[in-house]
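Got a structure for you, written out below as structure tokens; questions coming shortly.
One protein chain omitted, others in place.
For reference, chains read A, B and C in written order, and residue numbers begin at 1 within each chain.
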Amino acid sequence: MDYVIILALQICSAVASLVLISLGLAVIFGMMRVINLAHGEFLMLGGYAAITAFNKGVNLWLAMLVVAPLTVGLFGVVVERLVIRHLYGRLIDTMLATWGLSLAMIGFVTVVFGNTVSGISAPLGSLTIGAYRTGAYEVFLIFVALVLLAAGWSVLRYTRLGLIARGTMQNAGMAAALGVSPSLVYAVTFGIGAALSGLVGGLLAPLSGVVPTIGAAYIAKAFITVISGGAAILSGTAIASGLLGTINTAATFAFTPVIGEVALLIAAVILLRILPQGITGRFFRRAL
Amino acid sequence: MSRVLPMAGNLAVLLVGLGVLFGLPAYAETYLIINATIFASFAILAVSLALIWGYAGILCFGQAAFFGLGGYTYAVAAINFGDTTGAAVLAVALPAMFAALLGYFMFWGRISDVYLGVITLTVSLILYRFVNQTAGEEWNIGQAPLGGFNGIPSTPILNWPGQPGEQLAPENIFSLAVGLLILVYFGCKALLATKFGRIVVAIRENETRVELLGYDARVYKLTIFVIGGALAGLSGLMFANSVFVSPTMFSLPVSGQIIIWVIIGGLGTLIGPVIGCIMMQVLTNWLGTLNQVPGFGWVDPNLVLGVILVVFVLLVPRGLTALVSDTYGWLAQRLRSRPPTAEPDAAAQPETAP
Amino acid sequence: MSFSRRRLLTTTAAGLGAASAGPFFIRDLRAEDFIKVAGIHDTSGGLDIYGKQMVATMDLAVNEINAAGGLLGKKIKLINYDPQSNIQFYTQYATEAATKEKVAVVHGGITSASREAIRPLLKRFNTLYFYNTPYEGGVCDRNIFCTGSTPAQTVEKLVPYVMKKWGKKVYTIAADYNYGQITAKWVKKYTQDNGGEVVQTDFFPLDVTDFGPTIKKIQAAKPDLVMSALVGAAHISFYRQWAAAGMNKQIPLASTTFGNEVVITSPEEHNGIIVAFAYLEGIDTPVNKAFVETIHGKYGIPHMTELATMTYHGVHLWADAVKKANSIDRMKVIGALEAGASYSGPAGKTTIDAKTHHTVLDVYIGEAKDKKFNVLESFSQQAPADTAAVCDLKKNPNDNKQYVIDVKT
Partner (left out) sequence: MTTPILETRGLTMRFGGVLAVNGVDFRLQEAELRCLIGPNGAGKSTFFKCLTGQLKPTSGEVLFRDQNIAGALSYAIARHGMGIKTQVPSVFDGLSVRENVWLAAARVHPGRMAERKAEEAMQRVGIGHIGHRIVGQLAHGQRQLVELAMVVAPEPDLILLDEPAAGMTDDEVDRLVELIKELNKSHALVVVEHDMQFIRRVAKTVTVFHQGAILVEGDVADILRDARVRDVYLGKQAA
């Protein structure tokens, strides 16, 4: 019985982790049709921001929840103004430019921080479930994923910002019709997407540590999850994460981590063959 | 542009190619020969993506899959066969077959754009993951251990056909690689000049119209994709003979590198990606010799490559070849229009009236 | 194949060479004043954490030798190459070092793949090669000297030590490549030899960062101790997630790979982990203390590992052999090294084993404590028994391959 609970928890944790690493990318893709291949490095930067702040004496929670998203969000706005803005409507070019950005960020962080930055330990201690123990922080991250999804949904559903965002998702000209400059919408969207990545990067730092190349571990999974999810930011990401995360964890438990990983990838390929526009490209088209 | 210019261009490329093929072994030092062999193997890979992305408009994020498959097929087959000739043939045939399967899966499913990118990327990741975990003995194929992360260091060198044991010397491998590159380059040129080639380019321009004209676009895309896969396999074969095969051949950075060569050299040309490939190879090679003083002065190659890529996408999106020909055209126009008026812009305006 | 006829036309080649290696050819004018030595270590890309400290210790050793008057009346000139964690560049730089720079010796290679990329090349070009990294063992080639420890040397001591301390039920987690696979086999062998049992062995590709499911599997298996042969930056996540689940208070860890990780993890995460290496920073000798101080201070490297220290030993072993042979001729130097060459330095005494071209070295068992390792016990002069079982270069001097060591359990 304990084992079943712990298994279920592990699946939730895997799904939550996919949601978290994909969300920033999904916001930017869903709203702007821009694939940010530097997404992994945005997460990495969030981790460095949190750890640097923490080592400078900032409270851990403040460092993870405020400093990291703020830093990366601002960085995102700068990137949008300097690079992305010139490439709207050119999907492939934005992918290439952000990829260049990702390489440059890895190089830059290596030069500035070196690669032996000490990490921070996960707070909150551990939980005991029957004969098993699990990190309370992992459970906290499941909670964070839920909160972020719920908050995103509320913003899109109920606020003026959300209205503008939904309009822009349907039709890029809509923002102008609502009296907002599309350029501003894009800058804000990219900033929010980047801030989300920064937040998640900060939150994951205690579990994964920070090295300049950590982004590579995230980007492929995030990319695959977002594209499998399709155009709807929240439901697409949530459904794709649920599906892929469950398959991954189940296969990992039953066999080995490699088979888990390969099962996830094969599932994504088959999914895209059946639904070439992603899950929400076919179903739940009107979802958020 | 008249017909004279492309002819002159082809001739120039051929002369440079033959010059390298016959000139370099006679004059250059060994390390340059080895470097040039690696560059030439990679240049074939650059041509393979230039063909399917630049001409057919299929952005394959997993060209490394065919490259790696070519290398591994060769290594495994050569270890088992003893004679390498059959292995070399397989090294081209198997990636081609794999491309046929994957292409059938994608093109008959009407998958395109970024979705095609994700699938090719994912497939190369699957292969990478798979090969990476084959360190155990259960992963021996016949005599050949797949070797996991470490690869197959004992990759045999090609022998003269029919004479196992008579290995090709490094100069021979060099000549083979450069000779193949020249063949592949002009082969692709010739292919693109045929009806098939022109239809493929038309698909890049407007797939719907091609279908409405009565051509089955899927067949053409599949064919060019298979040719691209075979060329990538050929490149993997040559790479296996100049370095050795390891799982990094399948990795994301390799796929990425190919895309960088093509974008820097110029999308929609064949010579551009070859030049882009060689330039980037020379550059990264040079970057690795810079760090002579430990403790400070590290130049991070990632930083340099990243900045180059961003700058090219933003400022030189059509690549070096376009930059050169535009500059040449601009200069020519400046020189020609000097006497009466010096307003080249005004002359170009009226055509674009709405 | 003759490369010599081309020398006639070196001037032309230098022109071509300038394109790919600009800064070098000017220096060649005075090349004869130096003895050139090449280092090929990844100082960028995923392996730079090791490469940078290996470059530092190599620089230190060369500077020391030069300060003491150099070799054979000449100064050593160190040429560093950075292959950027990319195998292809190993091939290119090794060829360049051997045929263009004509170096007396090449030190370098971190992964086994990189070693196997350059070993045949350097043999073909008659250039002596030192590989200073702990690895899975089995290389048998008279042109190479492997100064790092192999699993039999460390695992043999570590397993009985931790089993006596913690219990007989072992769970092994290892990186999924040759080194991890072979280490896991040695762990199994020595566990059984000491009357214990390996309940499960799991392998992880080098880029896995999520160890959640594994940590739960370990809990289900309830071992007395976990033996880790995890490697690299991604795998550090295991120690964090292990501690986050509170498991570090429940099941103890031992490792032959947990080294530099001690800098990156926090004391709460790593205190109590027991390791075995041929070098630990905590070795309490004046030589080591001075060495560590220089490396920390002058080179700014926060933590020294076996890889970098053995690189330092390797350079000195070679230099002593050159002095003894009174020549940099490859065969003469190999002869001098095979004649029981030995160097005593920060890692203790390292002696060349003529039969295998590996080293007889001191093994230390240590415990991670607040970002350092304290030495708990040391075993002097451990022979490379694993390689010796498959390789005898005295009998078969023309052997040239890496044997897969068959671990009998």
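Note that contacts are C-beta pairs under 8 Å (C-beta built on N, C-alpha and C of every residue); 3 or more make two chains touch, one makes a residue touch a chain.
On a predicted model such as this, the values are computed, not experimentally measured, just so you know.
Note that the absent chain touches B when the full complex is taken as a whole.
From the options B:65, B:201, B:231 or B:260, the residue with contact to the chain not on display is B:201.
Not every partner is drawn; the one left out touches subunit B at residues 195, 198-199, 201-202, 204-206, 208-217, 351-353.
Just so it is clear, only the chains that are shown with their structure count from here on.
Annotation of subunit A and subunit C: jointly contacted by B, touch as defined at the top.
Sorting all chain pairs by how many C-beta pairs they have in contact places B-C at the top.
In this assembly, the C-alpha centroid of subunit B lies 35 Å from the C-alpha centroid of subunit C. Centroid to centroid, with C-alpha atoms defining each point, subunit A and subunit B lie 32 Å apart. Multi-chain contact residues, meaning those touching two or more other chains, occur in subunit A at positions 107, 110, 216, 256, 258, 261. Residues of subunit B found to touch two or more other chains are 129, 132-133, 298, 300-302.
For subunit A in complex with subunit B, the touching residues are 35, 83, 86-87, 91-93, 95-97, 99-108, 110-111, 216, 220, 223-224, 227-228, 256, 258, 261-262, 265-266, 268-269, 272-273, 276-278.
Interface residues of subunit A, counted against subunit C in their complex, comprise 3, 6-7, 10, 13-14, 17, 107, 110, 115-122, 125-126, 131-135, 137-138, 206-209, 211, 213-214, 216-217, 249, 252-253, 256-258, 260-261. Those residues of subunit C that touch subunit B in the complex are listed here as 1, 3, 6, 9-10, 12-13, 16-17, 19-24, 43-45, 52, 55-56, 59, 79-84, 86-89, 91-93, 95-96, 98-100, 111-113, 116-117, 119-120, 125, 176-178, 180-181, 203, 205-206, 298-300, 401-402, 404.
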